[in-house]
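Note that one protein chain is taken out, while the other chains of the complex remain in position.
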Amino acid sequence: MAEFSWASRSPLEQALVTGVHGARGVEAGILLTEIRNFDLIQVMARRGKGAELAKAAKARFGMAAPDTPKAVQTKDATLIWSGPDQFLVLSKDGKYAMNTLAPAFSGLASLSDQSHARALISISGAKVRTMLAKLLSLDLHPAVFQVGAAAATSIDHTSVTLWRGADQTDGRAVFNLLVFATFAESLWHTTLDAGAEYGIDIRYSEELA
Amino acid sequence: MRIVCPFCGERELGEFTYLGDAKPQRPAADASEDAVYDYVYLRDNIAGVMSEHWYHGGGCRSWLKITRNTLTHEISTVEPAAGAGAAKVGA
Amino acid sequence: MKYSIFSLARAALSGHKNWQRTWRDATPKDRYDVVVIGGGGHGLATAWFLASEHGIRNVAVLEKGWIGSGNAGRNTTIIRSNYGLPGNTGFYELSMKLWERMEQDLNYNTMVSQRGVINLYHSDAQRDAYARRGNTMRINGIDAELLDLAAVKKMMPFLNFDNARFPVQGGLLQRRGGTARHDAVVWGYAHAASALGVDIIQNCEVTGFVRDANGKVTGVETSRGRIGAGKVGMAVAGSSSRVASMAGLRLPIESHVLQAFVSEAIKPLLPNVMTFGAGHFYVSQSDKGGLVFGGDIDGYNSYAQRGNMPVMEDVCEGGMALMPMIGRVRLLRQWGGVMDMSMDGTPIIDKTPVDGLYLNAGWCYGGFKATPGSGFVFAHLLARDESHEEAARFRLDRFRRGAAIDEKGVGAQPNLH
Partner (left out) sequence: MAGVQANRLANGGLIDRLVSLNFRFDGKSFSGFQGDTLASALVANGVKLVGRSFKYHRPRGILTAGSEEPNALVELRSGARCEPNTKATTAELYEGLEAASQNRWPSLRHDLMAVNQLFAPIFVAGFYYKTFMWPAKFWEAIYEPAIRRAAGLGRAAGIADPDHYDKAWAHCDVLIAGSGPAGLAAALAAGRSGARVILCEEDFALGGRLLSDGGTIDGMPAAEWISRTLTELVALPDVRIMTRTTLFGVYDGGTYGALERVNDHLPSPPEHQVRQRLWRIVAKRCVVAAGAIERPIVFAGNDTPGVMMASAMRTYVARYAATPARRIALFTNNEDGWRTVETALGAGLQVAAVVDARPDVSPAHRSLASKGGFPVLNGSVSAVDGGKDGVSKISVSLTGGARAEVEADGLAVSGGWNPAVGLTSYHRGRPKWQDNIAAFVPDGAPPGMVAVGAANGAFTLGACLSQGFAAGAQAARDAGRSGKAGSVPVAADEAFSLTPLWHVAGKGKAFVDQQHDVTASDIELAQREGFESVEHLKRYTTLGMATDQGKTSNVAGLAIMAAVTGKSIPETGTTIYRPPYVPVAIGAFAGHHRDENFHATRLTPSHHWAAEQGAIFVDTGLWKRAQWYPRAGEKDWLESVTREVKAVRSGVGFCDVSTLGKIDVHGPDAGAFLDRVYINTFSNLAVGKARYGLMLREDGMVYDDGTTSRLAEEQYFLTTTTAKAGPVMQHLEFCRQVLFPELDVQLTSVSDQWAQFSIAGPKTRDLLREIVDPAEDLSNEGFPFMGAREVALRGGIKARLFRISFSGEMAFEISVPARHGDALVRNLMQAGAPFGVTPYGTEALSVMRIEKGHVAGPELSGTTTAADLGLGKMMSTKKDFVGRVMAGREALVAADRQVVVGIKPTDKASRLRSGAHVIPKSEIPGPGNDQGYVTSVCFSPTLDQWIGLGLVERGRERIGEIVHAHDPLRGEDYDVELCNPVFYDPDGGRQRG
């Protein structure tokens, strides 16, 4: 009897072609990186348990989980607001998977594993805001959507979760996007069309930074 | 139209879907067929300020109660439905 | 004055100085046998049929603005009788037959153009639903044809057949469907009704109902004074709930905004009326050359008579998806009408619980095509106090009884119809 391989396949595996897409200038205006292999758990507070959950979360992550549209970076996870009474825990290496988080929040929250439900895309580059203005209705002005800001919003009538990560060392902004896995390829093509005029440098990373 | 979601902030109309008048209340389990008929079918259909249910499906998935003028589309208040943000109940 | 090419030629000789008013400018009398509230197509048609079919000529049509200033002049002018449910099927066909003789009836060219209406389908399930509907039409003696892809390609080679997201597979065609000139319908009915003695009273807004001791409606209060009435009929699309509330009635109706659009005039491009089955878009080309098109309602209650951009974009996306040749054609005007959306997407023509008050409302998008039929059956109801057989299912109590006529199958949510 054979053992089976259960190799993980990204929903973008087919669509993602590394290299430069669209206009070729001195520097591509957009840097598009898919990040593969991560754990993503949705934590939803139970009725009347908001305060207790907040306490438990702070104990567990060492930082308060956001209760407004923000993303906070703990030492080993990113906590992203995803709606009232709920946040996403993004981490790697099974640090915060269902089996580790469930006992910690027992009775306080309902947990749902979303690790395979989303693709994670990081977008940066000199033209990042110009391009995102074609996809998102949000105001991404640096003073309005600051580092750590998050939003539950839509692209192409499809829900996405967006947050602004820490700036790159050159000071440029980085936007992170969680999109539903079954829509990922379609949204990827939409993104490529939106960014083609600026040139897009396409990459992927096997691991969450 | 722009709607200020109490959770997400000001958002574009396209993120929301509309249900209708928020005034009719679902009758209790022992209510008469007439009462339920009234709830399901009859509407004041106000030309002016009315209270409405909207869903922020393209955002945080909260149901909202919005006061809006049907003559001008002006929105005066937006508040979460009773069960949106219920983790804070009693807190 | 009878209208014809000969009268036109004669008038030309005198520099067109001798034309009379198209309808008399009436001042209200104290009392009428029937007062029709609403000087749109339905109200004027009702008055004309009261006079011409039932001999009731002591009739007033009260219009708060100028005739045709509501939805009669804000629609996309489509006529068709391609409905699938009992009640609708027969009624809309009655209306279609009245369209077919309208110009001769009224001595007015309303430009009824039976250029064909095609509903495109893009899936087997849609084809099956159209087959069901088309067969219903045929069983009711209405023309219908189910076209396959080849037939659609032949008829409309300009559609996107090559790289469409939802490829066209065929269509349900009603050749007798088409368009008519909406304003002319209003003016034609006004012209003909006025000639039979109907008083058309513009700038006369109804502000209340006069009731006797038993609660029976005996007249209306208006901005031009009290007017007595044997019976009062309401045909006030866009204001049905507001007017009904003056008599203490709540209706199973919500008012929504439906936008419509017209492009710049171009030389003939589209042969017929088309609806896209995979998006919200329908279109025809007016005789003047503009593409007249629309889509879904904005989806929220509104009396503002204007809509917002998401729907405008949605409609144009549908248009480009279906026929990418219109990319460089320019949208010239957008406007919005107030749709009285009923709880099942089907109109209400009935007596009301208030004695003496009759209701014609809830036309959703179907109002224009229904104009002659609506006038015909409403006149019948007003004249005889009983529903015409083709409107017998349009009763107000059908919601209470569970006998909704729900073509779309979406239930008591008006913005989904």
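Each chain gets a letter, A, B and C, in the order it is written, and its residues are counted from 1.
Please note the rule applied: a residue touches a chain if its C-beta (ideal position, glycine included) is under 8 Å from a C-beta of that chain, and two chains touch if they have at least 3 such contacts.
None of these values were measured; they are calculated from a predicted model.
K.L.:
For the chain that was dropped from the view, give me its touching partners among the shown chains.
P.N.:
A, B, C
K.L.:
Which of C:319, C:347, C:373 or C:414 sits in contact with the chain that's absent?
P.N.:
If we include the chain that is not displayed, C:319 is the one touching it.
K.L.:
Return the single residue from A:51, A:133 or A:147 that touches the missing chain.
P.N.:
Counting the whole complex, the residue in contact with the absent chain is A:133.
K.L.:
Pick out which of B:1, B:50 or B:66 touches the chain that's been left out of the picture.
P.N.:
Checking the options B:1, B:50 or B:66, the one contacting the hidden chain is B:1.
K.L.:
Can you list where subunit C touches the absent chain?
P.N.:
Counting only subunit C, the missing chain is touched by 3-5, 7-9, 12, 15-17, 19-23, 25, 65-66, 68-69, 73, 86, 89-90, 100-101, 103-104, 107-115, 122-123, 125, 127-136, 138-140, 144-146, 158, 160, 163-166, 178, 181, 183-184, 187-188, 202, 263-269, 278-279, 285, 287-289, 304-306, 308-309, 312-313, 315-321, 324-335, 398, 400-404, 406, 408-412.
K.L.:
Considering the whole complex rather than only what is displayed, give the residues of subunit A touching the chain that is not shown.
P.N.:
Its contact residues with the unshown chain are 1-11, 13-14, 22-23, 42, 44, 46-48, 86, 109-118, 133-134, 136-139, 141, 144, 156-158, 180-183, 185-187, 189-190, 193-194, 196-197.
K.L.:
Just the residue numbers, please: which parts of subunit B touch the chain that's not shown?
P.N.:
1-3, 12-13, 17, 19, 26-27, 29, 31, 33, 36-37, 39-40, 53, 55, 57, 61-63, 72-75, 80-84, 86
Going forward, only the chains that are shown with their structure count from here on.
K.L.:
State, to the nearest whole Å, the distance from the C-alpha centre of subunit A to the C-alpha centre of subunit C.
P.N.:
50
K.L.:
So which stretches of subunit C touch two or more other chains?
P.N.:
none
K.L.:
Which residue numbers or ranges of subunit A touch two or more of the other chains?
P.N.:
none
K.L.:
List the residues on subunit A that touch subunit B in their complex, please.
P.N.:
45-51, 53, 69, 82-85, 137, 151-154, 157, 159
K.L.:
For the complex, give me every residue of subunit B touching subunit C.
P.N.:
Going by the criterion above, the answer is residues 1, 12-14, 17-21, 34, 37, 40-47, 50, 52, 54, 68, 70-73.
K.L.:
Which part of subunit B faces subunit A closely enough to touch in the complex?
P.N.:
Per the touch definition, subunit B meets subunit A at residues 7-9, 11-12, 14-15, 57-62, 80, 84-91.
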